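Here the complex is missing a single protein chain, while all its other protein chains stay put.
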Amino acid sequence: MPLENKEFKPKIVAFCCNWCSYAGADLAGSSRLTYPADVKIIRVPCSCRVNPMFILRAFEKGADGVIMCGCHPGDCHYSTGNYYARRRMTLLFSMLDYIGVENGRTRVEWVSAAEGVKFSDTMNSFVEKIYSLGENVRLGDLRCKQ
Amino acid sequence: MSSQKKQAELIKEISGVNPLKCMKCGKCSATCPSYNEMDIKPHQFVSYVINEDIESLVNSKSLWKCLSCFACVERCPRDVKPGKLIDAARQVVVRQKDQNYLLADEIPELIDPDLPQQLLVSAFRRYRR
Amino acid sequence: MQRIGVFVCHCGSNIAATVDVSKVAETALMEPGVVHAEDYQYMCSEAGQAKIAAAIQEKGLTGIVVCSCSPRMHEATFRKAAERAGLNPYMVEIANIREHCSWIHKDMEEATKKAVILMRAAVAKVNLNTPLQAGESRVTKRALVIGGGIAGIQTALDIADAGYEVDIVEKTPSIGGRMSQLDKTFPTLDCSACILTPKMVEASAHEKINIYTYSEVEKVSGFVGDFTVDIRKKARCVDMDKCTGCGVCQEKCPSKKALSEFNRGLNTRSAIYTPFAQAIPNVPVIDREACIKFKTGKCGICSKVCQAGAIDYEQKDEIITEKYGAIVVATGFDTINLDKYDEYAYSQSKDVITSLELERVMNAAGPTHGHLERLSDGKAPKEIIFIQCVGSRCSDDRGKPYCSKICCMYTAKHAMLIRDKYPDVNVTVFYIDVRTPGKNFDEFYRRAVEQYGVNYIKGQVGKVIPQPDGKLLVQGSDLLDNRQILKEADMVVLATAIEPNPDVRKIATMLTASIDTNNFLTEAHAKLRPVESPTAGIFLSGVCQGPKDIPETVAQAGAAAVKAIGLLAKDKLLTNPCTAQSDVLLCNGCSTCENVCPYGAISYEDKEVNDHGIRETRRVAVVNNALCQGCGACTVACPSGAMDLQGFSNRQIIAEVDAICR
Partner (left out) sequence: MKYSYYPGCTLRTKAKDLDVYARASAAALGIELIEVEDWQCCGGVYPLGSDEIATKLSSVRALNAAKEKGQDLVTMCSACHHVIKRVNDDMKNVEDIRTRANNYMELEEPYAGETEVLHFLEVLRDRVGFDELKKRVKNPLKGKKIGAYYGCLLLRPSKLLSFDDPENPKIIEDFIRAIGAEPVIYPYRNECCGGYISLKEKDMSKNMCEKIMASAEGFGAEMLTTACPLCLYNLNKSTGAKLPVVYFTELLAEALGVKDEVKEEVQK
């Protein structure tokens, strides 16, 4: 991590599905595989529960990065949820990039319950990326500006 | 950092090898065609780097017996690839001043009419800075 | 407004050593709705749960947050505790400050800050929780076991003995699995067939067990207690009811060049065949690829010689649909393909064989009728070399990163049996480590060395070099003597890594059971729930979950059976109340949600609604709570925002996001 950015403490939201990636995060924890405390995890039943609104809301409230983790394609606990999630996020992320939230700030990653190492590696590399990008632009909800 | 430690780090960096991945199975030494000519055996190279005993490595004649044939690299089950470590150690030696293993003066008596220049070029690359 | 209690667990020093727990509790009191906060050494203990109960009753709490380990660990514990104290169990939220915080951070200040934020997110969520009531679903009192090896047979027998119906689905023509291919077993040297075949017979004779051989699971739907499974019974071309198992058809079959699967391709079999003599059922199948009748239309000899008239070339695959309450996976293993390990000359010499092939060579029913001989020239070997860890413990992409666990022991067994039966044959084993954790295991290995004089050399082999005279030159390391060895052998045996049966991936996908990077099925908890899949109603038996030997497999098969019986014994199951709900006022009946629902839980009804005083009949989505599994796909797909998920509502998740980004 670059030292010159000492002051910058990013806010990073990770949406993890209950069956694979949340369990992967638990395994990373019980295996004591460290990653920066900037990452905060929200548990959802499935990656397909992640509404693009949640991600927009995070950026509106000052998040510097949002990562969504789910089961590997084909391994979804609900059979097809992660396919929906993948398609939705592809669209959302390119839209976000267009309005100034760079692609590096958003990521989708598949982590199984057995991949504690992958979970911590993923978080480490994602946080590193956010540090290199620095502070994010803040989205605003025009409906609130009267 | 001690100079031994520095050199160990340098060898790891040049080779891109993580010696800690070694499980000490000895497949590299089982594979090596130059094994009998070596004083420090291929599998030992790994632990020498781990133990940062680089002085022994750079003084080892094994450096000049390794063929860079990559057989150990190909067969290593743990992605350690001792051949790369040996090569890196050789680099560390020849990059030091006056440490060329092959001197220009000795070449005339080493060559013969059939010798392909590929051999000279290769030897120069491996043995000299 | 909620009245929330926050309970911060020290988990001994697991949390308290890195997180300032009292500070988390203090800070909690400043959060909206929080009227009570305390920390305690072990919240999950009886005393800890009593504290929660007392606070609920004394302070009239309407919701609680426990800052502790992962909800996957103790959510159920705390929900039950809350319920006992009169609180709706779904008014409990967990802030995971152990796995996601104290265990992965070292700096106390940083970890405490994060723990506070996680607590805030949970408080923000519980502020929006509503009491939920679990529904009920029925349990079909029948179990399915996928795989008919020793694991599947044992599980089926145990479930059936408890009085429940069990179906075994086995892909090959006979049950028996890998164990039926083994000659002897360690560490007692029992004859494998002698201890397995009685179990096979018992399973086939059991009135509660129904065996589908030559069959595969084709489709699975439903959920715990109520699975619906399609089983494809492949066409045997032999009528199971008519066939008497006399074997004449196999004798007379003119096509005898198909490789015998049972003998690992070391010899051939007829096109109509039973895999081995003790096969169950003792009814042959026609291998259509090898059968002359199927290839050319001419032949039909088996039909002519069959006195029972059992041959039926017209037979078609049949799909059977059955309902089950529980499913046990027992799909077993195979040895890895050795194409990438040709330094051991497996594809270049017939005398380099795998250990499983050696089992067949040593077996009286095998290709050499139990005589130890070279497969190239039939000569008796004088020098045999075993190579351990072929493809196991490899971190490159050629092999498997795990230890296959059984090889050290079966190699000791092979070495011992050879030395016992052929004392003039020298046996050498190249090993990296000898791993013998198990009852009487190390003693067994030591017997091979001390009593039978097996020569163990510490070091891996680099290359097996076939010689012009047919011998095999083995070039290996002797790490203890620090020398390179060149040793001539007549046979080389490779302790080949084992891997889960390749079909397991397809099956796991059908069952939505999770699978790890090595294709082993994942258990619900590595220590405490080792025979259950995280997917409710799916249980794991045998090597499909991880490498294990026969005694361990049998033990796990019994454990999986007990778990399945525990489920089947219930008449009703409580369902997850975290299901989707549609807001009739917002729903415009567009059918988008119906299309994404993987369970067919959404239908449409014409409902009379009162939209701001306007009464009208609208076509709106209705969720069947018994079918909905709560994934939430519909909630995001819904264009009008009418769908929401109870327990993970839009407002709840947004509240968490806000709390984290605050």
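Here the chain labels run A, B and C in written order, and each chain numbers its own residues starting at 1.
One rule holds in what follows: a contact is a pair of C-beta atoms (placed from the backbone, for glycine too) under 8 Å apart; a residue touches a chain by one contact, two chains touch by 3 or more.
Note that the structure is predicted; figures quoted are calculated from it, not measured.
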Exercise for review: Specify the shown partners of the omitted chain in the complete complex.
Suggested key: B, C
Review point. For the chain left off this view, which of B:Ser15, B:Gln44 or B:Ser62 is in contact with it?
Key: B:Ser15
Review point. Given the contact definition stated above, which residue among B:Gln4, B:Asn18 or B:Gln91 touches the chain not shown here?
Key: B:Gln91
Revision key, fill the gap. Interface residues of chain B toward the undisplayed chain are 13-16, 33-34, 37, 64-65, 67-71, 73-74, 84, 87-88, 91, 101-102, 110-112, 114-123, 125-127
**Study point:** Residues of chain C (touch criterion as defined above) contacting the omitted chain
**Key:** 339, 341-343, 345, 347-348, 463, 465-468
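Quick note on the criterion: only the chains that are shown with their structure count from here on.
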Review point. In whole angstrom, what separates the CA-based centres of chain A and chain C?
Key: 29
Point to revise | Complex contact set, residues of chain C against chain A | key: 70-73, 96, 98-101, 103-107, 110-111, 113-114, 117-118, 121, 505, 508-509, 512, 514-517, 522, 534-535, 578, 596, 598, 629-633, 635-637, 645, 648, 650, 653-654, 656-658, 660-662
**Study point:** Interface residues, chain C side, partner chain B - complex
**Key:** 343, 389, 393-396, 398-399, 432, 458-463, 475-477, 479, 482, 484-485
Point to revise | Complex contacts: residues of chain A adjacent to chain C | key: 11, 13, 18-20, 22-23, 25-26, 28-30, 32-35, 37, 40-46, 48-54, 57-58, 61-63, 71, 74-81, 84, 88, 112-115, 120
